[in-house]
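Okay, structure first, notes after.
Shown here: the complex without one of its protein chains, the others still in place.
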Amino acid sequence: MINKQISSVEEAVANIHDGATVMIGGFGEAGSPIELIHALIDQGAKNLTVVNNNTGSGHVGLAALIENRRVAKMICSFPKSANSLVFPDLYTKGEIELELVPQGTLAERIRAGGAGVPAFYTATSVGTPLAEGKEVRNIKGRDYVLEYGLTADFALIKCLKADRYGNLIYNKTARNFAPVMAMAADVTIVQTKEFVQAGDLDPEIVATPGIFVDQIITVADPLLESVLVNAGEVYP
Amino acid sequence: MINKQISSVEEAVANIHDGATVMIGGFGEAGSPIELIHALIDQGAKNLTVVNNNTGSGHVGLAALIENRRVAKMICSFPKSANSLVFPDLYTKGEIELELVPQGTLAERIRAGGAGVPAFYTATSVGTPLAEGKEVRNIKGRDYVLEYGLTADFALIKCLKADRYGNLIYNKTARNFAPVMAMAADVTIVQTKEFVQAGDLDPEIVATPGIFVDQIITVADPLLESVLVNAGEVYP
Amino acid sequence: MSEVEQIGWNREQMAERAAQDIPNGAYVNLGIGIPEKVVRYVPAGREVIYHTENGLLGMGDAPEAGQEDPELINAGKKLVTAIAGAAYFHHADSFSMIRGGHIDICVLGAMQVGENGDLANWSTGNPDAIPAVGGAMDLVAGVKTIRVITQHVTNKGYPKLVSACTFPLTGAGVVSRIYTDLAVIDVTPEGFKVVELAPGVDFEYVQERTGCDLIAA
Partner (left out) sequence: MSEVEQIGWNREQMAERAAQDIPNGAYVNLGIGIPEKVVRYVPAGREVIYHTENGLLGMGDAPEAGQEDPELINAGKKLVTAIAGAAYFHHADSFSMIRGGHIDICVLGAMQVGENGDLANWSTGNPDAIPAVGGAMDLVAGVKTIRVITQHVTNKGYPKLVSACTFPLTGAGVVSRIYTDLAVIDVTPEGFKVVELAPGVDFEYVQERTGCDLIAA
């Protein structure tokens, strides 16, 4: 019988190796898999390339992963949200690399990586510094830049409900990058608020079909980044 | 108040002009909007380019549209299913044009058209006659062909439930091409089995958000292609 | 040129003014900052659908106390609500709506607007600054109509409407209308054209605070 459940967040992140590319779901705190990120900090893998829209906030979650010097490079669209203190400091010191990607291009590159599309053209960034060094092609009278699909060794994402096959549904705008990251990673690791029986999820409403999911750990009461930040928490 | 409902299938197809490109949902009979197609036959537009995975069966629906000489060109992946009589006959006589596209490339070209991606690379068809004349590019050691996004003037699709904003859900494998066709057409015309109040569809399960839909007509008891074919029906 | 006493429209009024130009049935994306406020000012008799690029079509205003869900936020990461008839979707689908030309109007903030419609709103080009672009480049490349809400001048009093942007571009030739605290200004082939002045503000006052010649309505 197929059952992708595992027993702990420690087991979930055990195989993430130094130098791995890790996609981490979430847009701000919505969808951020805090417990998996903290387990990854405890696990110790370093020299990571991390893909996330932002760079975390305060000193917990993704920001803590960066602060603990585990991230060599960030691929993101907006690294300086409110309460983003850690990344800007390291970046200014030249101690972390940044690949800045427009948000829609980032989402599409991840989706392309998952869909077996190695490269595509987009009008986004044409005529701006972010198009510098990229191939520009005129198609039917408009200029487009060539962008490449993005894949990862691991994805860490959060969902609302999961079954043993890995079928997932999400909560509101916490869905954001998780479905495309699940597609684009070799190993997709999910923390779910609730684990349900096969058949409990209507097949019409599954947002991520189980084929894109490898490991599931239930975290019934996930921490909230904003609560931790407001409390001044620092991880670990 | 936004309300995309219209009052008849005749009104729905009234603006489809000679020479239009029309995407028609359905994989076989699942998802085929028979009533809209029949209304289009009655309306009389000709010289159409039609995008559908197949070419219909028997002498009803899409096959009838072709048989009534309204279609100048088919863009499809599989034009000769069981009971496909009309297209093969016209094609053999040289009286209809065919652009044969692998099914996944067809789906992705339509999705690209709707997503503002003018072109993308895929490994599908490399080394086959369907790649002839296409640009081939080696990316990270593998060859890919360049394929272009596909858009349309109109899409005719069928769904299970719709609200006044045009939010749609589908029934099982009748979903198939409808969501991407809704994205790729300038004007998307939907026949729904049931019309529901705004808020009746859980925002988490909407398969086609209303932004992609223009006109909705309720057809509570849609005809089934297989039933019509078995009964020997001919339209009109 | 500091504005201790209010001259022209305040932030709420700028948002309200921008809302007047959004037709019934439009699909609209609102940038972070003053544009977010536009959601509150749909004129009577119209219905407008707001899109937020983090995965919601049918965004409503801020939640009432007790109704907050930290996983229901807008692109500015502020708490919002969803209307009856909303839809959630993932980021690639969301930007398909943007890149694919399905959003009718986007209202954004600006650092500079060039009289040719160029928009700069993501970077000063300062090599010491942390670059951050978000969805701005996708929005200006994909949305049918791009409008800007911005203070007419910077905190230091420099014009934001200029003959040519000196900051790195977000998009070239994309802006069609600008709402400032002082005026509503269209980008035309001939340059910036003042189509409406804020109460108590005259053309010369606006011209003095603009980096290039304005055309009177």
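Just so it is clear, A, B and C label the chains in written order, and each chain counts residues from 1 on its own.
Here is the rule we use: contacts are C-beta pairs under 8 Å (C-beta built on N, C-alpha and C of every residue); 3 or more make two chains touch, one makes a residue touch a chain.
The structure presented is a predicted model; accordingly, all values stated were derived computationally and were not measured.
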*Chains in view touching the one left out*: A, B
_Can you tell me which of A:27, A:91, A:144 or A:165 touches the chain that was removed from the display?_
A:165
*Of the residues listed, B:9, B:66, B:110 or B:146, which one is in contact with the missing chain?*
B:110
_Residues of chain A (touch criterion as defined above) contacting the omitted chain_ = 1-2, 111, 113-117, 163-165, 167, 183, 198-199, 201, 203-204, 206, 209-212
*What chain B residues would touch the chain not displayed?*
27-31, 53, 77-82, 87-88, 91-92, 98, 100-105, 107-108, 110-111, 122-130, 170-180, 207, 224, 226
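Following the convention adopted for this analysis, only the chains that are shown with their structure count from here on.
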_Length of the line joining the C-alpha centres of chain A and chain C, rounded to whole Å_ = 28
*In chain A, what residues contact two or more other chains?*
108, 122-123, 170, 172, 207
*Shared interface positions of chain C, touching two or more other chains*: 56, 82, 88-89, 92, 95, 98-99, 142
